[in-house]
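Here's the structure, in structure tokens; my notes come after.
With one protein chain held back, the other chains of the complex are shown just where they sit.
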Amino acid sequence: MSESTTINVKSTVRLCGIILFVIACTTAVMITISFSPFGWPLKVALILGVAVINAFLVASYLMHLLTEKKMVFIVGFFTVCFFISLMGLTIWAMQDFPIGTTH
Amino acid sequence: MDNTVKQFPPFREAPAHGDHDHAHDEHHGHDHAAHGEHHEPGFLTKYVFSTDHKVIGIQYGLMSLLFMLFGFGLMILMRWQIANPSKPVPFLGPLLESMLGQVAAHGVISPELYNSFGAMHGTIMVFLGVVPLAFAAFGNYVVPLMIGAPDMTFPRVNMASFHAFFLGGVVMLVSFFIPGGAAQAGWTSYSPLATTIPTNGQAFWLVGMVLLITSSLLGAVNFIATIIQLRAPGMTWMRLPFFVWAQFVTAFILLLAFPPLEAAGVLQLMDNVAHTSFFLPTGLAVGGRLADISGGGSPLLWQHLFWFLGHPEVYVLILPAMGIVCEVIVNNTRKPVYGYKSLVYSVLFVGFLSFIVWAHHMYMTGMGQKIATFFQATTMIISIPSVIILTCLFISLWGGSIRFNTPMLFALAFLPMFGIGGLTGLPLGLAPADLYLHDTYYIIAHFHYVVAPGTIFGLFAGVYYWYPKITGRFMNEFWGRVHFACSFVFMNIVFMPMFLQGIKGMLRRMSDGAANYSAARVPGAIDALPDSIIHLNHFILWAAVALGVAQIPFIINVFWSINHGEKVTSDNPWHATTLEWQTPTPPPHGNFSVEPQVARGPYEYSVPGAATDYTPQNAPAEKKSPAAH
Partner (left out) sequence: MEIPYTSTARPDTGLYNAKLGIWLFLASEVMLFGALFSAYVLLRVGAPEGFWPHGWLSVTLGTVNTLILALSAITTLLAWVACKVGNFRQFKLFHGCTLLLALSFLGVKSYEYHDKWIHYEIHLKDGRIADGHLEDQDAQTVTIMGRIIPGDQEQLLYDLRSQKTIPRDEIKLDRSNILKMENYGPRHNTFTAIYFTMTGLHAVHILGGCVVIGFLWGPGSRMWKTDHQRFTNRIEVSGLFWHFVDLVWIFLFPVLYLT
């Protein structure tokens, strides 16, 4: 990769330390949510939300997605939207059965 | 490029390379004199483990044509059984019995054997025949040349991709000879049938599929990376030949749609081998007894995962052929294609939409109104870009100086054939009509029309068109026309009656040719199939045999013309504009001795004021004044 930026080792190590700490925290948060007394649908939504944040951190910093060109970001964003729409479609249509086929 | 490396296939003896190769020799003579002999690769490295995209393209091409022939043979056996249920197969009956044993006892194709032929015919034709030929063979050979690249971005991955394909094919073929026979649950391998059939053939099928999917995934990565990264200077996106765009979208479809099937394949393999219940529902009874499984699975899950690939897969089958047809039509009308931009946007749109129409294969599964409406809407919408592409190709013929050579004949025939196939798909996309037509012969006729007289005609056009570049000789024109005329006539005779059979209610995958549902067997029944419909089976059988015979001239032509065909007199015998024709014949390792500089679009035919009726893409940019030279 021919970057014009040189890599500052010290700041990269600091960044890594921060990310490791944040990952540990998000994991702790997820575990706490998991053992809390809410209902499962809410817990699942919250836990998955935190996982997404976690994933975003890994992807953007460790995989340096943020330093890639705009096109890559747009494609990634579009993919996420596509996935959410598909899930939305599934949930919207989940309880929809032909009349008279369920009891 | 130089005299020490022998080309594949060898087409000319050493010295007579023509003018511009002498220029190459001057450039490179010194280098090669110095490097000399230790560049000479052995037989295995050159022909079996080659990393050169052209060799790999030819490997894919020959293997896939062989597999297609085998799949065709399976179909003939099936058509015999359909037309003459429980009668021994003539000539081949004893051979079948000796090779396959009990399932072909007395030379009669048993229902199990018929089912395995059916499943394997579909699998082989789609995954071992058309996809490798359309995407991998033509794509590998032509795409790097068309964009001005020296090879694919990842040559060794390319080689790995071919060998995975080869292995997958071997696994599929071997499955015929294991106890229990090959897979019998259709190319769609629906659970729970696929798990409860007492044969290991299903597991072989799944392993074969995993290998084939791996091969396609590696190929797809290669194609996309090549097209993005290795375009020659000046080759902007909107200067790409349409064939490259088609391959680009096809590669993306393969990249994103195949993995869910791989996941599903792994899950079904776990069901078969580890006795899990991913797709097996609670309370499943097999042979009258409750199955010893945990249950909790969903047969619908398999269908969703399968068709999530299955639908994009059919666009994989058609898009490369559309690309080839576009190239051939433009070249043989001597004018630019109509609506290049529309073609590009349509093909991109088709690629995207193909991912959200899959459940139109599942209207019969008891889906609710909301989701059925959604998929009907998207299915109707996806017909629009397909029609746009076809229309652009049709309109491109207007005002052209049409040359009716063999590739052009096939390309022209593609248009109405794909038109019929596509139009007959419209009722199938609408749930109310599909409820009646699903799993009947109407469906078989529809998809065969798109793939057989559709895609395969496009692929034949490609073979005749690019053969001179690969070998330096033309295929025999007379026999090419015979091949075309006979194939065209017999394809239609084979598949047109099937529409009628399907509308009358004849279901697919019935090993007795619907004898069980015929009026002859149940005289008073209201919707029993009349004799006229059943009798069509005999008609179709003979047409299929004739179709097979019609391929013999083609097979002979392909091999005979390597050494005896009419030699080309230039590197660009069709007077084409695209870059693959601006290379030596056949293109040497590395394709271009100097990097081509692209100065214009792909279809600069009959440009007013130009000296010739075609202007190659890499010809130097002209001065604006009309004065020649």
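Each chain carries a letter (A and B) given by its place in the written order, and its residues are counted from 1.
The rule is simple: contacts are C-beta pairs under 8 Å (C-beta built on N, C-alpha and C of every residue); 3 or more make two chains touch, one makes a residue touch a chain.
These figures come from a predicted structure and were not determined experimentally.
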Over the whole complex, note the residues of chain A touching the chain we left out. 1-2, 7, 9, 12-13, 16, 19-20, 23-24, 27, 30-31, 33-35, 40, 43-44, 47-48, 50-51, 54-55, 58-59, 62-63, 68-69, 71-72, 79, 83, 94
Where the unshown chain meets chain B, residue by residue: 149-151, 153-155, 157, 217, 220-222, 224-225, 228-230, 255-260, 262-264, 266-267, 270, 274-278, 293-294, 296-298, 300-301, 304-305, 308, 590-595
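As a convention for this text, only the chains that are shown with their structure count from here on.
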Centre-of-Cα separation between chain B and chain A, whole angstrom: 38
State the interface residues of chain A toward chain B in the complex, per the touch definition above. 82, 86, 89, 92-93, 95-98, 101
Write out the stretch or stretches of chain B touching chain A in their complex. 355-356, 366-371, 374
